Each structure stands twice: as C-alpha cells, then as structure tokens.
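For this depiction, one protein chain was excluded, whereas all remaining protein chains were kept in their positions.
All chains are identified by letter, namely A, B and C, in their written order; residue positions are counted from 1 within each chain.
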Amino acid sequence: MSSERKTLLAARSRVHYLLDGGGNDFTSRLVHRSLVLLIFASISAVVLESVPRLAARYDALFLAIELLAIFVFTIEFALRVWSAPEHAPYAELHPWRARLEFLRTGSAIIDLLSVLPFYLSFFIPEEFRVLLVFRLLRFFKLARYSPGMRSLMAALQSERKALMASAVILFGLVLLAAAAMHMAEHDVQPERFGSIPDAMWWAIVTLTTVGYGDVVPVTTAGRVIAGITMLAGLMMLALPVGIIANAFSEEIHRREFVVTWGMVARVPLFASLSAAEIAEVMDYLRARTVPTDTIIMRRGDVADCMFFIAAGEVEIEAPHEPLKLSIGNFFGEMSLLRQTRRSATARATQPSKLLVLEADDLTALMARNPRIAQSIEAAAKARQ
Amino acid sequence: MSSERKTLLAARSRVHYLLDGGGNDFTSRLVHRSLVLLIFASISAVVLESVPRLAARYDALFLAIELLAIFVFTIEFALRVWSAPEHAPYAELHPWRARLEFLRTGSAIIDLLSVLPFYLSFFIPEEFRVLLVFRLLRFFKLARYSPGMRSLMAALQSERKALMASAVILFGLVLLAAAAMHMAEHDVQPERFGSIPDAMWWAIVTLTTVGYGDVVPVTTAGRVIAGITMLAGLMMLALPVGIIANAFSEEIHRREFVVTWGMVARVPLFASLSAAEIAEVMDYLRARTVPTDTIIMRRGDVADCMFFIAAGEVEIEAPHEPLKLSIGNFFGEMSLLRQTRRSATARATQPSKLLVLEADDLTALMARNPRIAQSIEAAAKARQ
Amino acid sequence: MSSERKTLLAARSRVHYLLDGGGNDFTSRLVHRSLVLLIFASISAVVLESVPRLAARYDALFLAIELLAIFVFTIEFALRVWSAPEHAPYAELHPWRARLEFLRTGSAIIDLLSVLPFYLSFFIPEEFRVLLVFRLLRFFKLARYSPGMRSLMAALQSERKALMASAVILFGLVLLAAAAMHMAEHDVQPERFGSIPDAMWWAIVTLTTVGYGDVVPVTTAGRVIAGITMLAGLMMLALPVGIIANAFSEEIHRREFVVTWGMVARVPLFASLSAAEIAEVMDYLRARTVPTDTIIMRRGDVADCMFFIAAGEVEIEAPHEPLKLSIGNFFGEMSLLRQTRRSATARATQPSKLLVLEADDLTALMARNPRIAQSIEAAAKARQ
Partner (left out) sequence: MSSERKTLLAARSRVHYLLDGGGNDFTSRLVHRSLVLLIFASISAVVLESVPRLAARYDALFLAIELLAIFVFTIEFALRVWSAPEHAPYAELHPWRARLEFLRTGSAIIDLLSVLPFYLSFFIPEEFRVLLVFRLLRFFKLARYSPGMRSLMAALQSERKALMASAVILFGLVLLAAAAMHMAEHDVQPERFGSIPDAMWWAIVTLTTVGYGDVVPVTTAGRVIAGITMLAGLMMLALPVGIIANAFSEEIHRREFVVTWGMVARVPLFASLSAAEIAEVMDYLRARTVPTDTIIMRRGDVADCMFFIAAGEVEIEAPHEPLKLSIGNFFGEMSLLRQTRRSATARATQPSKLLVLEADDLTALMARNPRIAQSIEAAAKARQ
C-alpha cells in the first residue's frame, strides 16, 4: 500500500469517525451538536417561513438559514459518501462498493432528500412548494443521534410487511363500510354519501377511531352500519398494536439468555467462591447479548453497572492504545467504585454475551465477600 | 387406472397448480397477475360507478368491466371447484368430497359471493343495489396472493370467539351507558336522548372512542356518566388488543423451538466440529418449525439465509425431477454464496424443523472454519 | 342420614345441575335456552319501552314481559340460593354456609340486582326511573352461558387493582390538564373553560382520545397544552392495554406445561413405541391443564381432537353409569374415527393435565403406526 493511499485511508477513517463514529472527544461532539443545531434551525425556518406575516418580515433570515443548511448538509452528505467504511461486518469492500452500499441505507436516502429539492427547484421552479415537504424530512436526520428513535424506527421497519398487510385489510374494510353506508344514506345526505368515494372519507375517519364528526349518519340503518364499522375499527386498532408489541418483545428476548453456573464459574474473579456463593452471585447478574460494534458504555455517561464477559470480545478505548478484553474479564468497575462518570468507551468487537452487575448489587457483593472486594479494587487500580 | 382417468387427473392437478400452487413459472405468474389486475379493475369500476357523473359518462365501460369480471371469476371459481385437490393432509379423498371440502373454506365462499350477486340480480332486480356490497368482497380475493394478509386474517379468525365475546361485553356496556344517559339527559335533549335506542348511538360512538361530537351531554350528571363511559371505553379498547397481541405471540412461539446440541451434531456438515465449535454454531442458528406444504423459499426471492433440516423432509423443485432432502441435509446455500436470487423453490413435505443461518453468519462461519467452507462450496457445486 | 334428608339432597343436587351444571340433556338445555330467551326478551322490552311512541302502544305487552321476567328470575334466584352446592372445592359446607358463599359471588349479585329494583319500586315509587338501569344488568346474566364472556370478565376482574390505579392516574392528569387549560383559555372562552370543573369535561374527552369537538382550545397556549394532553392520552391508553394484554398472557401460560417424554411413555397405548417414535408423537401432542370440574368435551360438540390423561382424573358421562378414567387412559377418539359429533360429555374430577391430539395428527399417526391404529380402534369398539 502506497503511503499516499495510507494517508487517504486514514483521512477517510477520521472523517467517518467524526461524523458517525460515536466518538466522544471534543471535535466529534462539536460536529454532532452543530449538525443537530442546524437541523433544528433549518426546520424552524421552514415552519415559520410558512406564516405569511413572518415570511414577509424575516425573508432574508430564512433564506440565509436555508442556504447555510443546504451548504452544510451537501458537504456532510458528500463526506459521508466519500468516507463510507470499507469493512462490512465480515469482509473488506472496494471503496466504491462501500459507497454504493451506504447510498442504499435509509439514512443516506434521508440525507439526500434533505438537499435534493433545493437543487431540483432550479429546474422545475413551478412545483417548488410541493418539494417543501421533503425539506422537513431533515427532522429524521436526528434519528442518527438518538438510539431510542433509531430502535423504534427499526421495529417499525422490521414489521413493515405485517403493518402493510394490516393497512391493506383496513382499506378493504373502508371499501365495504363506504359501500354499505352509501346505500343506507345516499338518499338522505346525497352531498356526503352520494358516491362510494365520498363515503370512504367517512369510513376511514371512523375505522381509525378519529371521528371528526363532519360526516355522520342520521338514519337508523346508517347508525347500525356505523356501529358495526366502529367495532371493526377497534379490531383494526388491535392489529398494528399486536404486531408492534410482539416485535418489541421478540427484540427484547433475542437480547436475553440464561445465566448459567458455568458462565459465572469461568469468571476468574468468582473462581474462589463456594458453590453457594456462586448461586448467590448468579441471582445478582443480568444477561445481555450484544452484536458486533455495539457501544456497551460510553465515556461521560453516568455509571450504574459493571460488566463481565461471558463470551465474545470487548475493546476499551484507552488513552494510548485500545485494550482488548475477552471471556472472564470484567470492566466498568472503576467509575462505580469512585462514583464518577465513565472514563472510557467500551465496544464489542464480536457478538458478545455480558453479565451485568448493578451498582447497588456490587456494593452488597463487596460488603459480603472481602476477597471479591479486594480483587475488584486491585483490578481498578491496575487500570488507572 | 384407465389412461383417460390419468389424463383427467393430470389436467386437474395442472389447473390446481396454475391457480393455487404458488408456482413461479411464466404461465402461473401470468394467471395470478391477470386475476389480481382484474380484481383491482372491477373494484375500481364498482367504486367509480357510484359517482353519478362518472356513471353517466362511462356507463358502457363499467358494464364491460363487470361482465368481464363476472365471466372470468365464474370460470375461475368453477375451475377451482373442479380441481380441488384430492389429497387432504394425510389421506386421499373422493373428488366430490374434495370439492365439498373446498366449498366450505372461507376463500371459496368469498369467490362465490363475488359472482353470485350478479346472477341473483336477474331474479330480484329491485334489490340489485343492496347486493352491490358483496361485489366489493372481491377485494378479499386478494388475500390468496398476500401471505401477510392471510396470516393476519388467520389471527383474527382463530380468536373470533374471544373477539365476539368482547363485542358482546361492549354491547352490554352500550346498553347500560345508554340507559344511564337517557335518564340524565332525556329532559334536556329529548331529540337526542329521548329513548334508549337513541342514546345507544351516543354510547357506541363514545365507547369505541370515535367521538363524532354530533350528540354530546350538556348536564353535569350527563358529563359524569360520559366520563365513566369513556373510562370503560379505554378498558374495552384493551380487550381486543390484548386478545390479538397474544394470538400473535402464541403463533410466533408455536413456530419456535429450542436449538439443541443434538440437532446441530446430527448435521453431517458440522460432525467434524469440536464441542466448542458446535456451541459457537448453535449461537448463530435460529429455529423455525414449518407445517406440511409450507413454501420455505421461493424461486426468484432475494436470498438472505440457508437452511439445515433438523426434522422432517423438504422437496426442492429441480429442473428435471424434485430433490427430496431429509434430516441432516441443508439447502439454500447456493444463492447465498453467489449473491443471486433463489434459483429453486423448497417446500416442506412433512412438518419439519429447520435451523436457519443468516447470510452474514454464514460468511463469518466460513471465514473461521475452512473445513465447513469447503464442504458447503463442494455441495453447492455438486448441485448445479 | 334420614331418607327424607337424602331425597332433599338429591332434589337440591338435581336443581343445581339443571340450572348450573352444564348438563347437556334435553331438560337442562330447555331450561338454559328459556332463560336466555327471557333475558333477551326482557332487555328488549326495557329498551323499547323507553321509546315514547312504542311505550304508549305496547304498554300491556311490556308490562306482561316484565312481570313474567320478574316472576321467573325471582324463582330462578331462589332456586339457585336454595341449591347452592354444599361441596366447596375440597370440603363439605353446611347448607346455609354454602348459600352465603353463593350470595357473595358476582353472578349472585347480578341475579339479585335483576329483580330487586322491581320490589323496591313499591316503596320508593318516585325514583322508579333511576332503578331502570339495574334492570339492564340482566344482560350480564348471559355471562353464565358464555365461557368467552366469563373469562374476559375474569381477566378484567383479576386486574381490577391495576386498572383502578390507572384510572386514578388518569384522574390526576385530568386535573392537571384542566387547570392548565383553565388558565390558558378562561378569558377567551369563559363559558367553556371558566372554571376547573368545566375544563375537566374537555380534559377527559381529550385524554381518552374520544374528542367530541364540542369544547376546543382556540389560543396558541391552549393548543400547545392540548397537544401535550393528547400525548399524555396516548400513554394513558397504553396502561390498560398493557395491563390486560399481560393478564391474558399470564392466564394462557398458566394453562400450559411442557410435554415430557415421561408423560407420553406412561400412556399404555404408546408403550410399545420406539424412542424415535415417542419423540415423533411428542411433536404432535399439545398440553392442556384443566382445573376440577372443567367440561373437557361436551356431548353434541363438533369433534376435532382426542385426549390422553397425563395427570388427574376424568369422568365420562355414560348412559348407565359414569366412567372414571385416570393417568394413561384416553378418550374422545370415537367421534374422531367416525367423524360424528361428541357422543358423551367429559368432566375433570381433579385438576388434570391432558395431552391433546388433533384430528389430522391422529389420522397421520394411525397411518404410520398400524399398531397404534389397532389399539385405538379396539378401544373405541369396546366402549360402544
């Protein structure tokens, strides 16, 4: 590998780390916070611009914000494409293949849709207003910075087929309800139920239990049909809820596994314990499975537990060089003992199984087992 | 068996396969897509025909579509009845018995209701409009072509008793709420709460949380009763959701089983692995139980995993003759290795237990175990 | 025990059986259906009587139905009290103690409230109309005849504390939302948000997502408060759903147990099978736990499965004398083999564990294991 290519690689890696790497150093945080701020500013500008009074008054400001946003988001998007990581989960990819892969992800599409309308508006100026919606898609760029939002969207994404199917069933019910209501009420309220498409408005409003009340049946037959439609609506409500509740439950259970005797006994720290003591420790430990590249703890977070590795491998970001830990090792105990925030970030480098010990339980365990207390304190000291 | 009867049997089997067999050849796909297209066309015609302006203008077109739909759906229904498969899950049935069985299924009833109104309309012309609804039932013919829609409807179907019971409880609450509101408001709003049947309209609109707002209590007593009714409505909402969420969860768990050591060890491919390696492989594998006649993978689908048979038997549709695979065999690896779409369809011919290995995990496994990599590649080559 | 007392006991037992015993003979069915019919008739009368036009016209008919209902329900209630079973789950009770126990059950209270208003109306004639509601409580007498309705009401009952707590939290939110809205809107809409009690009507309508729209905020501050209130309403919706979904799930799991090798091997019918065959049979069997006095199958029902007893005891109602079956025995196979309806009722006389084999799986099992087929057919013949 030429030295020039090496420098290039290092630069790409550095840019990727800054934009996407979950880094916690000053520059990363500055970049992330600036981007989040700009997202909020540009969304607010789009929203407020729509108010005629404000649009007239702050015209220049809104344009400035939009131009800045377009400028920054375009560069951000270009850099993200350029620095797309070459290493897929298990193999190395050609740079252009990696970029193509990145362009197919949902977040890349949102990045693109955040800026594209601006450029397209030069060519189709008449339809500029329609493209306004896509500028608000910038909001979902925030998902990149919120793990909660990301995992909820992943749950919706993973069940998109079932959710789509329930939308199709709902559409079938809308058709039937609209047709029935059209027959019952088209003579009495011809302007509201005069045709099936008209009646469909009533049907969707009723089946989703929104119930505006702008269109309401007045005949007895119509009210009976409406009652049955509302009941069907309750069932329709249950379909997506059932689907998503199960997606969550599946997700959660996939992350769990049974803590076995063997796992605990393999941790050197616990090796000297009697069988009864191991049984006691087992009660305290909670299982957690993490896929490769999961951030297990992040520098600066509040510390509420420590971790033992039951399987896999974990890398601790140390000042000089990363520290690799594997089966039987533990980490995260330092900040617990000193009641400080996390001083390092830990990342799984393989799919790993962790045993989690809460802060309170650690205190209890150390109080009861002086030997364990000594070992943990010694290890914490050695790592400083 | 006479040669004539054999030809007949073959014809029936061919027709059944075309209409219902999940085949992926050109003719099957053409038949399916034409039918789906006709369903949409005829539904659209029915909906648009109800708009007076359009009905006047495109009269002939709507009639033509309806006549075509009736013609095709009648033939389709006749052919489906004629070709009803003689082999029930485990035994052979007399052709007429098989047809009777088919006529009792939900999809046959929908097929019949899609065409029957047309023929009946000749005898009872006055009530033609009432039968219009049933033409829209054609929409649910689509369920045959959408596995998601089918499985959601199966969930609703399997819990129909519990859902019915919650509808009955809801009806009881409607009665009580209506009676209470009738007492509280019949003096103030006699035209709205003058009788219990009148008040029932308010009660159902409130208990289902639709809340049109066309009928609203105005007295303090009425508002207190309404508040309690709304609370009861929240509980009623919870009943169907709880029922269906559990039906899904049941369904999902019934499909799962625990991957045991023995299952993995019985797969010849893994026989040479050490105990530690088997334990590692076990982590990657996901369990899936399939009933007889399930399509496990379908030609042309995107390939994202391969399968090992832990129990049962699977048939691979091969160009010349079907390939039967049983315990210990694996399949679906070819399209993974070459990153192509599925080149064959696999169907369970017995209730089977499969071990599923995701694409990423296969790559990881092959990278770590050259012997496994060789065996899989050799098998894939041999099957070409 | 004197012979007179014996006759009395037999009479009580006979009456209890007729009213509540789930019997399937002609008299029991006649009694049940007449009572259900009368419940519907008297409810319909109460509802229709409230329509002034109908009340004037069918005055005499409604009175006649009410008098008949009061007469029959009073006798029914008296007989139920008189015949309250002396044997509690595990011990024998004094007759009066048994009656007291019965009077404390929910269904006895509903029975009483169905007739009491009539008798009380003689003493407090002025308030007759208020008592009208309680007559509609008769509707819930139906729960006795519908297992689905009963089990749903049991789920609501078992979670009544948690549901109550969520109602209390909802009330707290109603207070806060109403106070906030009162502050924001009382100047603009004094007649709607002029006081907190007034604003509470808006708050409950919004938090339950009913949303009539009769009271709506118009200021910006009011709309922001309303938006937050709606969000809180979504969370409030989730509480009862989460509670009830879990109650169902708990209930379902309590009824399940794991089918073990030992259970199957203890059934004499399967004793001759090889280990591999037992494993195969295990796949087919589904577990079901039933408490004492559960009706497992009922004469006249459609037959879709047969049962093996893994623990407990089951009594089959036979023409001459009941047949007691215990561990290892099976039943329900006759109607499967001949594809007829159930010819006898089976009741658990102890808490029992059953292994259930579906009709299709029985056919498959018998096709593969001629020995099992012979044994089952022989047993079915012997029981005729």
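Methods note: contacts are C-beta pairs under 8 Å (C-beta built on N, C-alpha and C of every residue); 3 or more make two chains touch, one makes a residue touch a chain.
Everything numeric in this text was worked out from a predicted model, so none of it was measured.
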**OP:** Would you mind spotting which of C:16, C:32, C:141 or C:182 touches the chain that isn't drawn?
**Re:** C:182
Original post:
Taking the entire complex into account, which one of A:225, A:241, A:348 or A:372 touches the absent chain?
Top reply: A:241
Original post:
In the full complex, which of A:30, A:149 or A:378 touches the chain missing from this view?
Top reply: A:149
**OP:** Decide which residue listed in C:52, C:106 or C:197 touches the omitted chain of the complex.
**Re:** C:197
Original post:
Touching the left-out chain: which of C:63, C:100, C:124 or C:165?
Top reply: C:165
**OP:** Over the whole complex, note the residues of chain C touching the chain we left out.
**Re:** 89-91, 161-162, 164-166, 168-169, 171-172, 175-176, 179-180, 182-183, 194-197, 200, 206, 209-213, 216, 223, 226-227, 230-231, 233-235, 237-239, 241-243, 245-246, 249-250, 311, 351
Original post:
Taking the full complex into account, what residues of chain A touch the chain not shown?
Top reply: 43, 46-48, 50-52, 129-130, 132-133, 136-137, 139-140, 142, 146, 148-149, 151-153, 155-156, 163, 167, 170, 201, 204-205, 208-214, 236-237, 240-241, 243-249, 252, 283, 360, 363-364, 367
Subject >> Touch residues of chain B, complete complex, unshown partner >> reply: 209-213, 241, 245
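Just so we're on the same page, only the chains that are shown with their structure count from here on.
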Original post:
Looking at chain A with chain B, do both copies bring the same residues to the contact (over half shared) or different ones?
Top reply: different
Subject >> Intercentroid distance (Cα basis), chain B paired with chain A, Å >> reply: 30
Original post:
Which integer distance in Å separates the CA centroid of chain A from that of chain C?
Top reply: 42
**OP:** Scan chain B for residues touching two or more other chains and write them down.
**Re:** 209-213, 237, 241, 243, 245-246, 249
